[in-house]
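A single protein chain has been removed from this complex, and every other one stays in its place.
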């Protein structure tokens, strides 16, 4: 059986699989279903300085092989996340990646500074790409200079490595990646959701109260794979890939594209045991493909040009 | 039964349904299956100045609720399109929208000038958004000023109204739409495909020889709906919507978002009779929804805020 | 204890216009105790449709390890569900949420159960359990029209049962609230499930009474992790406090959350 442990800035992971931010809350619910320490890491729900209620409902809508969400960064706020959620998570032996959100630079910096001190937070995920908040936010995720500056400011105060979460809703994703690399990012996570909308045929109105929402799920996987394939060849930061992952095969596709770890979002709603199931299947699949260690898969699609020897018998 | 005829610049359509460019060739194959004059219009395959063979195969790959293609604008070139394909199409009583492509401004202008003179060409579709050609192209579809200039130059020589086909692979679609509006466009068609990739788990290499391809099909519908919803509120040009349309209900969703007609691409491969089937179902659906004319549906989702009275019994 | 299990279809039958009754067998039945809980169903193995569908538990049969749901086949998912037949299996996640509190009424007291359309099903198990406890039950069930009425007989066997239809094609013409006031129905506790306007009307009409309402909301996870289904709380109607319909509900005490 091949090895699937992975070492990334700040993160020594027993396996490269982690639930994506916003799709796993703070872990409490899933802890009733399985042992959270089976996970490589957990990306917790976005945390903002003050508590946020988020958007009105309906907040989700189904689409073909995907879903839209406009939760609007609902969370109990920095203080309670640290004192209640992260504290509670300490009983589980699993590194936490804290998703940091805000609408001003000051917000981001304040959250990053405080949350990066929490004992079990091993890395930050700088969420400059949430499509579901009206104020400010958008510039952070779409203007390279702005993203770079924010990254720098957050890096200055963070006690742990900073991964920046990129938005796919841009003309030039490489430009964004390079900018945050220059800003001092330790890694990238990509992709956040594509902005989308559904309109109810019966009412004539958008299904989601916020009108637009973020498109996630298998539908967006080809976009994510393309962007990671492109970015991983142009920057030297490790990438945690996400978007539509449902199976161990999907994980390998992300690695081949250039990812070094993978997050699972929407699929947790379809099959709550998807993460432990993938973790169980991964070592055998990596071996079957002829690799001793999963890290050999990273960037395979652009590093080598000849096909693998392996073909399913 | 409600009416579904539609009047747009250059186009008096008996119905608002037309096959999308590249998914219907020049109509010859489908003419063996049904009478082409049933269609509102036909958007023919992209035409370039010189013949193009296109990309190596494999050129297509399936994705979740979608597909990737990298045909690479294969076509027999301007001269043969005019003398053979458009000539052949003359026997069918259906307006043609000619999709114009190129890698330089001169190419575009030359094609537009000549093809707009063809007797059955009622409008041009300026393809500034093909993701599958390596040279030049990309700037036309992503830089507002460049798109505006090109539109202006093409408008200057075209004998028929010019619709500009927008790429979804941009940060700000409204900016692009406004630019081509200023360039003198008579209408918009949107969206072209999203750039995507799939990697074969067995070979470790991209499935498509060109590596990246354009993502189409139901998977991208929420992105298209969102963009049309946004653009239709900001520009005053009519929009021909496309992306994942498979049913009469999808057509209505596009109209509600802000479209005035709809093109069907990928679905022609799934069900070759999809266009005539939608055309058959549409009048009854429009009536069931409580409209006398389908044009009342255009922009419903942002023009009115109260839900429709209609609920399926 | 929430479980995920492939449950076998024991029976499926159409019982009214577009309304189906589906009985599944599975070990997770033994985790079902409170009436008013629901399950989250994956109706196809592939990704069309992608998400699960929340459906209430209408009847629990611990002895046979089976449970019954009643649902309306309307959209894609429920229409596909209606095609399942004996021997097929369905991926079930549940039981989910917290249901109707039985201890809100005592033996000998009267409970009024008010259901609207597809909100009727969870009241059936509730009624059975209340009757077993010795509670006197009265049912008021509202439907759109005659052809959508279901389970009248089943409810009648448990207690007094009134039917209202919106178009007057069956039972009383009008709303459930009309039925209650016209008949001067008295009760100690009211349990209800149905469309939000109905819940609102009942909450308003019986402010001074013990009222429990079962809510519906679009869901992602169904287990409390995604924040798709939140509502404001009654004591902080515009603030940050919230309840999740899927895990804190779907049943709430009147006033606990903003409808």
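We just call them A, B and C in the order they show up, numbering each chain from 1.
Quick note on the criterion: a residue touches a chain if its C-beta (ideal position, glycine included) is under 8 Å from a C-beta of that chain, and two chains touch if they have at least 3 such contacts.
Not measured: the values here are computed from a predicted model.
Student: With touch defined as in the header, list the contact partners of the absent chain among those displayed.
Tutor: A, B, C
Student: Consider the whole complex, including the chain that is not shown, and state which of B:67, B:205, B:237 or B:263 touches that chain.
Tutor: Here the residue in touch with the unshown chain is B:67.
Student: Using the touch rule from the top, list residues of chain B that touch the missing partner.
Tutor: 22-25, 28-30, 32-33, 45, 51-54, 57-67, 69, 71, 74, 76-77, 217-218, 246, 266, 268-273
Student: At which residues does chain C meet the chain that is not included here?
Tutor: Counting only chain C, the missing chain is touched by 44, 46-48.
Student: Over the whole complex, note the residues of chain A touching the chain we left out.
Tutor: Touching the missing chain: residues 64-65, 312.
By our rule, only the chains that are shown with their structure count from here on.
Student: Whose Cα centre is nearest the centre of all Cα atoms in view?
Tutor: A
Student: Rounded to the nearest whole Å, what is the centre-to-centre distance of chain A and chain C, using the mean of the C-alpha atoms as each centre?
Tutor: 36
Student: Using mean CA coordinates as chain centres, what's the gap between chain A and chain B in Å?
Tutor: 33
Student: Where the centres are mean C-alpha positions, what is the separation of chain B from chain C, in Å?
Tutor: Between these chains, centre-to-centre, one finds 46 Å.
Student: For chain B, jot down the residues that touch at least 2 other chains.
Tutor: Within chain B, residues 64-65, 312 contact more than one other chain.
Student: For chain C, write out the residues touching at least two other chains, lowest number first.
Tutor: Answer for chain C, listing residues that touch two or more other chains: 47-48.
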